[in-house]
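First, the structure itself, so that you have it in front of you.
Every protein chain of the complex appears in place save one, which is left out.
Now for chain A:
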Amino acid sequence: MFQDINYFRFGEAGILMEFGHEVSEEINQQIHEISRWLNENPFDGFIETVPAYTTLTVLYDPMKFVHPEKSAFELAKNRIEMRIESMPKESASAGRVIRIPVCYGGDFGPDLRNVAKLNKLTEKEVIKIHTEKTCYVYMLGFAPGFPFLGGMSSEIAAPRLSSPRLSIPKGSVGIAGEQTGIYPIETPGGWQLIGRTPLELFRPDDNPPTLLEAGDQVEFYEITTEEYHSWEAEDDHQD
């Protein structure tokens, strides 16, 4: 079923599995299936998985694989291969659809103008295109609950900043290449910012601790500055 997996050493305690170079929802769903399977059926020394677009990284404890002739990497790789062979052949469950309100432009989206200019569009057109398509959560990474979303139209693609910003406000919605994503906490980062959402993406008291999970579908919709502030006030009230 998964014949084209390449295994690479990644640091002293990691194995990076590469499922080709092509970004597709189908391959990505396979990655999440294997990731779930390994977490539910861990081998001795298994620590955790970090799924990404076309890769799955498995972290393990090399001290569980000390052997006079074989490297810890070879032995851990072998355990992963055996686990994958024993996977049941079932199809991935369809992800949820989650709608996310965004206030675009202005102070909330300082790069909206630049993204429009780069693509010879008006700011309004960029917003229209960003809210039109349903996106797919390929992975969570970089910051707690940060979704890497695929499926955005290439008409509004924009490169990463050549030097990352030292601080990006929580809730900022950004674009990097043909990906779009949301910064759940204040952090440095290099994506071009087009707007901001009042939703909390990182929820440390919940399990899982994030609003979105890999495999979910996301739809953005536009809200006004007033709506943004009243949403925030409502959230504060609920706390």
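Basically, contacts are C-beta pairs under 8 Å (C-beta built on N, C-alpha and C of every residue); 3 or more make two chains touch, one makes a residue touch a chain; residues count from 1.
To be clear about the criterion, contacts and distances are computed from a predicted model.
Tell me the UniProt name of the left-out chain, picking from "Radical SAM/Cys-rich domain protein", "Quinoprotein dehydrogenase-associated SoxYZ-like carrier", "Peptidoglycan glycosyltransferase MrdB" or "Biotin-dependent carboxyltransferase family protein".
Answer from the record: the omitted chain is "Biotin-dependent carboxyltransferase family protein".
Where the complex has a chain not shown, which of A:Gln29, A:Thr55 or A:Thr180 is the residue touching it?
Answering carefully, the residue with contact to the hidden chain is A:Thr55.
Taking the full complex into account, find the residue in A:Ala72, A:Val102 or A:Cys135 that is in contact with the omitted chain.
Looking across A:Ala72, A:Val102 or A:Cys135, the contact with the absent chain belongs to A:Ala72.
Looking beyond the chains shown, say which of A:Val23, A:Met82 or A:Ala233 touches the absent one.
Residue touching the chain left out of view: A:Val23.
Name every residue on chain A in touch with the hidden partner chain.
8-14, 16, 21, 23, 35, 39, 47-55, 57, 59, 62-63, 66, 71-73, 139-146, 148, 159-160, 162-164, 166, 176-177, 179, 184-188, 190, 202, 204, 208-210, 213-214
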